[in-house]
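Every protein chain but one is kept in place in this view of the complex.
Moving on to subunit A:
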């Protein structure tokens, strides 16, 4: 028997999904659905917008208003959906390449506007769909099909990027720390503004194999050992931080939300007329 979460929120007729055995994408997708379920939001009021990539395929499996767009452009489509109908809870599902390479410009501008979107980046440190090329989050030195001698590009810290660009809620979770992932997605949805959640996930097929990271279980074990709760992280010495990364809520701030500002503009012009 599939779980209630699956029968209630997945388009079961579209399953099985296309993901490889051991892929972390299913875990992140489940966390998104669980967060929505916890918040008791009507399925009719949720719109999932995704780009192109293995991760972006998640949208089609979900029983919401779902929009699978072009590579890198999910946030631009989502901006149109949200501004045109602010009642919708718009959640963006995107990959590391989708959101920070081809779609990097849309990411910084959606964050700058503080438009009420919840973005979940499935960060597997690689271009999965196209077979393992390096992405802006592939760690320097790691291998990819287009970095056969090791990647010389410095890699992005996506949470720092989103925070600097103006996101009002920034958090990181992993496919090991699922409860934290669920919780931060939930907080992201509740935040009235641009929320950015980096979900660190595993691609055993390409990133794992190219970099001798072992099995899917080994890769998840790595996330368990190296993801440190932000509260503990802040107390750690720089030396101890090497090779580790903080998880949980990292940043939040108060800023005016874009669609509310626009509605105020419409209302003020209406008053002027009357």
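Operating definition for what follows: a residue touches a chain if its C-beta (ideal position, glycine included) is under 8 Å from a C-beta of that chain, and two chains touch if they have at least 3 such contacts; residues count from 1.
Criterion: contacts and distances are computed from a predicted model.
Colleague: Tell me the UniProt protein name of the chain this structure doesn't show, selecting from "nitric oxide dioxygenase", "Sulfite reductase", "ABC transporter permease" or "2-oxoacid:acceptor oxidoreductase subunit alpha".
Modeller: "2-oxoacid:acceptor oxidoreductase subunit alpha"
Colleague: Using the definition of touch stated at the top, determine which of A:31, A:78 or A:216 touches the missing chain.
Modeller: A:78
Colleague: From the list A:152, A:242 or A:266, which touches the chain that is not on show?
Modeller: Checking the options A:152, A:242 or A:266, the one contacting the hidden chain is A:266.
Colleague: Even though one chain is hidden, which residues of subunit A still touch it in the full complex?
Modeller: 11, 13-14, 43-45, 47, 49, 59-60, 63-70, 73, 76-85, 87-88, 105-106, 109, 262, 265-266, 269-270, 273
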